[in-house]
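All protein chains but one are shown at their positions in the complex.
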Amino acid sequence: MSDTSTSAQRPAWVASFFESATQQRSAANLGMWLFIGQEILFFSGLFMAYIAYRWLYPDTWLSGADALNKTMGTANTVVLLTSSLTMVLAIRELQVDRIRASIRYIVATVVLGVVFLGVKSVEYAHKFEEGILPGLHYSGESVEGMAGLFFGIYFALTGLHALHVIIGLGLLVWLARRIHLGLVTSENDSLAENIGLYWHLVDLVWIFLFPMLYLVR
Amino acid sequence: MFEADFWLPESVNALAAGSDDLFVFILWVTVVSLVLVMGAMLWFVFRYRSGKAANRLNPPTHHLGLEVTWTVIPTIILFIVFFWGTRDYVRMSVPPASALEIRVTGQKWFWTFDYPEAGVRVQATQALDEQRALEGSPVGLVVPVGVPVKLVGSSVDVIHSMFIPAFRVKKDVLPNRYTTATFLATEEGEFDLFCAEYCGTKHSGMITKVTVVSEEDFEVFIDELKEVSEGPVDGATVFAQGGCAGCHGVTRDAPPGVGPSLHGLYGREERLTTGEFVLVDENYLRESIVNPMAKIVEGYGPVMPAYVGRLSEEEMTALMLYLKGLGAEDGAAL
Amino acid sequence: MSSLDSRSPEPSYLGASRGIRSWLFTVDHKRIGVMYLVATTIFMMFGGILAGVLRMELFTAAGDLVDPDAYNRMFTLHGSIMVFLVIIPAAPAVIGNFVLPLMLGARDVAFPRLNLASFHIYLAGAALLLLAMILGSFDTGWTFYTPYSTSTSGPVAWALTGVFILGFSSILTGLNFIVTIHKMRAPGMSWFRMPLLLWALYATSAVQLLATPVLAITVLLLVLERTIGVGIFDPALGGDPILFQHFFWFYSHPAVYIMILPAFGIVSEMVAVHAQRPIFGYKGIALSSLSIAIVGSLVWGHHMFTSGQSIYASVLFSFLTFFVAIPTAIKVFSWVATLYRGDIQITPPMMYVFTFLALFMIGGLTGVVLGALSLDVHLHDTYFVVAHFHYVMMGGAIIAYIGGLHHWWPKIFGRMYPKRLASITSVLVFVSFNMTFFPMFLVGSRGMPRRYYEYIATFESLNQIATVGALLLGTSLFLTLGYLIWGALYGPAASRNPWNGLSLEWRTESPPIEHNFHGQPTVSGGPYDYPVGPEIPSGDGIGVSA
Partner (left out) sequence: MDVVLNILVMFGLFSVGLSFLVLLPVVGKILVAVFSTVLVERAVSRWRGVKSGTVMGAHVVPEPVVDGDVHEPPSVRVYVSVYLSLLVLTVVTVGVSELGLLMREAVFWAVVVASLKAGLVIAWFMHLKGGPPMNRLVLSTSVFFMVIFFTLTMADLSTRTMGGDEEGQWATIDEARDAGDVPSGWSTPTAP
């Protein structure tokens, strides 16, 4: 066997060590799913802490959820869900070769991500004003019991999630540029698919995080 | 080699009686399987080594009977080991209802034993143990023979672990809740008590003895302690029993320990880790005992445990007096 | 494949390009493997020297050689370096990187740049750990138990960040290998035609991918605890130190399988190739790797029997623990059965197989002792445990890894080391290993706790034997290192297939060319399909029906 038989149809973006474009695409897809798998386990650590301490200190968790701003949480949920929609639409437009529309949708996703972070930082600022800080630095008055612990978990979870959003925004900007330069196309769309998957993962984490922190009492 | 005595210290805990048999059982399983497997390996190596004429026709790659056998037999043995070990474990961990309760407190790097019924306390630092051994009085944790004992442990700083090999007892003591261990000593004597959970600089020095005495001697011991605790409070005793001597020297030429030497400390100016200076007066001394992290002298780590609530006002006053007197004769010259 | 018989003028991967940059920024899996080899060897020497000093300190009962804080820092460094910088990356990242694509008949791993990135990440993590050492070192033990690790002084946060970063290196390597095994197998190589090393690496990678993220979040929380006081494990805020232990062991017990599973794979390869016959129970060995990976992830609580964990949980974990022993036993029996009616070559790799089997059996069977609840209460955190995991981790994982290096050394460097010297040294290693670690079983079961800087005089003589053994062991390992390096530089040129192996890596040059194979190799049979008639093929023939 040799490469020559396939090299005629072999696009330039297929790396030399792959047999075919199909192989490369499916490898990228599997790799991304494995990455998502490990991200799930990564966040599971914080959810584990949440479950364990909820079990040990139910009263703290009751008053803790009350101290969080449900309206802002709900608003952010809607914002993130919408950004997931714009994300899939961006990839769809790319796949049907409507490049400009695709980039517009990515920009919309980025804007929604920024809105999310904006709401989040307003929320943080309110908390800080009330002296609600994680762990040792907690000096608020609204929450009973192990308030420092509750807000330690709150800030760690939402903070790590926000960090993922920030990374996602960077990736999206990079993606838009590569689409603009024609480096990511309807044929060679692994990068767009994978960044899309990442963005949905960020959404998924929030889908669980929101009711657990804000809603359940 | 195949006796429990060779491997394990003599067991003097009635609740763990017979638990060593499992060790011997597994030892035999180990030896037999090692001999069988290694024997087979060496025999094959001898029989089929390259260059030696042997029947090498159709070497098997599957043998259902053999594979089932070597799956089932270990499974059975492992089940036996599991049930045996769990049975003994439950027996060893459940304190009898009538058990004598002793509170054990771990602290960097000494043990405190409280006898709640009698309301007395024993502290076991290495220095105190040596002193007691010289005086001929019982050392460390003193328990009566033939009486079930329940140790209720906790820690005031990091995790420690009370480990008494002769009793087959080990339990971590934690900073946020109580853990229990139980035993029934069958013999009088002195047995080692180690800290088995790594806890810092003097982890290996956090050892003391368990002294098992007759019931009469135990009562005498408790009565003596009661007398001492009802007498006037002496600062030097507080200093020794608080475990302070473990880290702080008190003489002029004491080598620097984990903490600064206290010789001639009173009235001195000390430089803190923050770069500020502080005058050592009664307030500073008291603060440093109650909340040592607040102001740490330069060159030393934030390792001293807080003594908040651990000293009565009377004891604190006596300790202050003692500390002020350390090196006072040449301290005045400064 | 007749064209393979003539030596091609194409340069090997070693000589394909020159200069330090061509190494540090290469995406060639073989060069990355060699760089991992150099890095892990340096760290292993460092960790080994630390171990030597620790043993010298323990030569006498009194603490007299170093001060206790230095001792505590040294055993912490020894543990952290050996676990995070040596054993976890050794087999997967050195042998895995070099051999995996070759065995698959692939030109490279699926994501070569990611592969290079994980090496750079590894270096960055190692640099942070070493930075922590330079900044005054940390004395938490490699287990970082809270609240000690959150309250002790020293640059613990730096070390933890290093571990966090090393975790990513491990995750990315695992991810890369899984995708490579799924997507890059040569035509004809079905799952059950894969060499057993690949099954083992697959299981390893799965564990790396699933368990390491939990370590990452754990150490991240510790870093946050030490820097901003987030309080999740702080008892003063209601945090639970035992929860930390659950977090930690959820990773660190499976990490034991990250270390030992590739060793199983290496042994499976060596035992079949050097006995020149098909391996006994291929499917049993292959699937037991996966079942060890799964069941091994359910048993972490057996590190916590005396920690104040609920006794019910302890019973459950003890029960599950014994299930790991069964697939492990199946593997050992299958390896020994493979020797039956073989044509056993007494080569250095085979010597290491024998060493491995003996040491690993002792390590594994003492694990049964520790899995039994009643006995673990006495033995937990004593030298018995230290001896047990050194038998498994060093006697198992490291010995198999060294054996694997002997097996693939001629492939990696194209030159052979002195074989007779290697065989003799392996016996030295075996003897001195037992001399070092066997006495530890005894002092442990007699009650000497681990991590002790000084100990009671009763234990002195056994400790002295161990110390002498350790020095001998160190000497034999340095001797091994010496002749291996000599072999790589000046040894006689090795043939393409010095051991008459059948898997694909033996079909290419020694050392391989940059693109691994001339053309795409294909597979039409199992990896150990040696002719099973009375005639034994001899010489350098490939002997493969392809």
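Going by the order they are written in, the chains are A, B and C; count residues from 1 in each one.
The rule is simple: a contact is a pair of C-beta atoms (placed from the backbone, for glycine too) under 8 Å apart; a residue touches a chain by one contact, two chains touch by 3 or more.
None of these values were measured; they are calculated from a predicted model.
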Touching the absent chain when the full complex is considered, from A:L30, A:I99, A:V119 or A:L171: A:L30
Among C:F317, C:F413 or C:Y452, the residue in touch with the chain that has been omitted: C:F317
Touching the absent chain when the full complex is considered, from C:A16, C:A186, C:A236 or C:I485: C:A236
From A:G64, A:G113, A:G148 or A:G168, residue that would touch the chain that is not displayed: A:G148
Residue, one of A:V78, A:I167 or A:L183, that touches the chain absent here: A:V78
Interface with the undisplayed chain - residues on chain C: 147, 150-151, 182, 206, 210-211, 214, 234-238, 240, 242-243, 246, 250, 294-295, 297-298, 300-301, 304, 308-313, 315-317, 319-320, 323
Touching residues on chain A - with respect to the absent chain: 21-22, 25-26, 29-30, 33-34, 36-38, 40-41, 44, 47-48, 51-52, 55-56, 58, 62, 70, 74, 77-78, 81-82, 84-85, 87-89, 91-92, 95-96, 136-141, 144, 146-148, 186, 189, 196-197, 200, 203-204, 207-208, 210-212, 215-217
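Please note the rule applied: only the chains that are shown with their structure count from here on.
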Groups of chains joined by contact, in the absence of chain C: A | B
Chain nearest the overall C-alpha centroid of the shown protein atoms: C
Pair joined by more contacting C-beta pairs (A-C or B-C): B-C
Distance from chain B to chain A - Cα centre to Cα centre, in angstrom: 48
Whole-Å gap between the CA centroids of chain A and chain C: 34
Length of the line joining the C-alpha centres of chain B and chain C, rounded to whole Å: 33
Sequence positions of chain B contacting 2 or more other chains: none
Chain C residues counted as touching two or more neighbouring chains: 238-240
Sites on chain A touched by chain C in the complex: 1-2, 15-17, 19, 23, 26-27, 30-31, 34-35, 37-39, 41-46, 48-49, 52-53, 56-57, 60, 134-138, 145-146, 148-149, 152-153, 155-156, 160
Touch list for chain C against partner chain A, complex: 106-108, 110-112, 114, 171, 175-176, 178-179, 182-184, 187, 209-214, 216-218, 220-221, 224-225, 228-232, 234, 237-240, 243, 246-247, 519-520, 522
List of chain B residues in touch with chain C within their complex: 7-9, 16, 19, 22-23, 26, 29-30, 33-34, 37-38, 40-41, 44-45, 48-50, 54-63, 66-67, 70-71, 74-75, 78-79, 81-82, 84-90, 92-93, 157-159, 161, 163, 165-166, 168-172, 174-177, 179, 192, 194-205, 207, 301-303
